[in-house]
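Provided herewith is a single structure, encoded as structure tokens, for subsequent inquiry.
With one protein chain removed, the remaining protein chains of the complex are shown where they sit.
So, chain A:
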Amino acid sequence: MDLSLSTETVGDRTVVKVGGEIDVYTAPKLREQLVELVNDGNYHLVVDMEGVDFLDSTGLGVLVGGLKRVRAHEGSLRLVCNQERILKIFRITGLTKVFPIHTSVEDAVQATD
């Protein structure tokens, strides 16, 4: 399965819906999408990972890169994920402390910290 990406604007947030597999082959597409959004002035991103079947460290690297970019503009990058197998990867790498992880897009869109 390949990677699918779609974006939607909700208030001041941009929701990126990701589906499929994020690995060493597909991660560059996600990186391009995040870079493009930030370059276009979208600094508050919500990455919806509910449709993601597979995520590896390359994908984690892209998300960390995205976070770095939005933070340079005092923005935010929030994740939506309820899948235990995906959450596990964030836990073993300690990234649950780096990303706010929400259970729904609504929740992530309304969150302000």
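Annotations for the structure displayed:
Throughout what follows, contacts are C-beta pairs under 8 Å (C-beta built on N, C-alpha and C of every residue); 3 or more make two chains touch, one makes a residue touch a chain; residues count from 1.
Basically, contacts and distances are computed from a predicted model.
Looking at the choices "Cell division protein FtsQ", "Branched-chain amino acid ABC transporter substrate-binding protein", "Dessication-associated protein" or "Anti-sigma regulatory factor (Ser/Thr protein kinase)", the name in the UniProt record of the chain not drawn here is "Anti-sigma regulatory factor (Ser/Thr protein kinase)". The chain not shown here is touched by just one of A:34, A:47, A:60 or A:105, and that residue is A:60. Contact residues of chain A toward the unshown chain are 21, 23-25, 54, 56-58, 60-61, 85, 89, 92-93.
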